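Only a single protein chain was left out; the remaining protein chains are all shown in position.
Here is subunit A:
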């Protein structure tokens, strides 16, 4: 370990460790050939040996269910875990808009290279080229696989697949199933998983939450879970562990994530040695239904696909903001995205659309009800498209989204424009993995949103579903086989690492149930969320982040002394479940702020106010920050996290400023 990097804004909050590198991508061949090359030389496991090998998969969303189904088909013993009551309820199910694939069905010039290019550029040159290329490369097979499973994608009258375009790109490559694409893809993967349950290769453990990773000499050997119904603490040992546990956006309390989405599995792995990559990269989705009141528990997004046909505007004059939007004449409306970014208009990437919405509201030109003295909303207006193609056509395309909006807001979006505002949606950060999706803890693989590798500092719309399925169906089955082909020593439940992990879990649970404090878990979570949104949200400053770290530390200390969790450990206890997750969110939140503080540049979802161009656009600083920040856990309070840097080199694409003007 070397000295703290004294020039960093985060000096005093971390120490600098050895650089890190991905050693698995075949660097000696050009980027487009790397995946073929890797597959060609990956070791294989003979079919007779596969049934003796046990793979533990935590999470049953697109990545987890797809990996479970595929590894089950291959003949491995798969143990699949989820906290929900059924694998079908994983949060991938809520994705609305679509999934990208470089099929070029529209003859509009799409190709693997172009999808790769859009991904790397959209990620603001902070993703790994080799991973992003592979993602684009396997994308076409995903559509084939899903169609074969019976996923009812939208069709044209000729019977072929329909597609549409999404934010940040100029081709039409997004396949969709009305506004419920995530649901249909997940049902496909879930059905494939259940087929393997029937075949006896997969065992599902629903209502089970992973609370600890078992590691021996930096090799993952199994997990400790809690049966959320009986409270029993169980040990599951295996030859490899896959975490496909989604993102940690709920650190902000209010987000578009499901209520149960949490960071615990990934964070426990982090505490056992796995590096956390780029934790500060949070994607703010530009089109969510604005917050309506204090007791709100979550935010609902309106699919980005709506930006294809909806026009975004705010009044030009502040005094018009309280008016009925239909009474504001055309010349008094500011279609600000079309004005500032004429080439992309309403389809600029998410980070840009979000930030501009914030600026409009900060200027006092926001619309909708005042919450804490500010109107936080912009219009997403369908009047033009309804006039052009008719209400029926719009209804066929977006009907369910319009219904959902009406249900939540009690307003009719066919008649008055929708009101939208940015909200936390997806995280690009996650556990650090190499090209094989293996973390720096051997035998611990991380897939989908839970890893950091493919999306860079910003994720393009319709690329999350693509990554989940790519990792689960087409990447892990090869790379994990390469790991499993070598023999690995098994341990049994009497091993000291198992006993220790189990003891840690029990002590933690026991602590929560005996603190007997005065404040509910949710009240802490809300307060943490406020701090994160205020200081580590859409715009970050050195001063704000430094303040946030102090506030989080104080609140965390109070949480451990003063939280109130009722009930017992040996029963279904939802407050207890949340207490453990919030405890981990505190530690993660602190690391996110440190990461954001150190990255004194603006890129993608990370916007540092100190690093902007004269016209207010994000200014990246490639000379200093073209690296992945991989953070190592150093211990409890008082031990500073260690930063390992993986430098990013661009061979296939020239690194340049991202402009959508």
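The working rule: a residue touches a chain if its C-beta (ideal position, glycine included) is under 8 Å from a C-beta of that chain, and two chains touch if they have at least 3 such contacts; residues count from 1.
Quick note on the criterion: contacts and distances are computed from a predicted model.
Novice: Choose one: "PspA-associated domain-containing protein", "Succinate dehydrogenase iron-sulfur subunit", "Acyl-CoA desaturase" or "4-carboxymuconolactone decarboxylase". The correct choice is the protein name in UniProt for the chain not shown.
Specialist: Spelling it out: the chain absent from the display is recorded in UniProt as "Succinate dehydrogenase iron-sulfur subunit".
Novice: For the chain left off this view, which of A:296, A:393, A:510 or A:647 is in contact with it?
Specialist: Final answer for the missing-chain contact: A:296.
Novice: Out of A:8, A:70, A:356 or A:479, which is the one that touches the chain we can't see?
Specialist: Of the listed residues, the one touching the omitted chain is A:70.
Novice: Which residue among A:33, A:86, A:218 or A:613 touches the omitted chain?
Specialist: A:86
Novice: Which of A:389, A:566 or A:609 touches the chain that is not shown?
Specialist: Within the whole complex, the residue contacting the unshown chain is A:566.
Novice: Which residue, A:155, A:339, A:490 or A:553, contacts the hidden chain when the whole complex is considered?
Specialist: A:155
Novice: Give me the subunit A residues in contact with the hidden chain, please.
Specialist: These residues of subunit A touch the chain that is not shown: 66, 69-70, 73, 84-89, 91, 93-94, 103, 105, 141, 143-150, 152-161, 177-178, 180, 183-184, 187, 190-192, 194-195, 197-198, 204, 206, 229, 256, 258-260, 292-293, 295-298, 300, 404, 407-408, 410, 473-474, 477, 520, 522-523, 564, 566-567, 571-572, 574-575.
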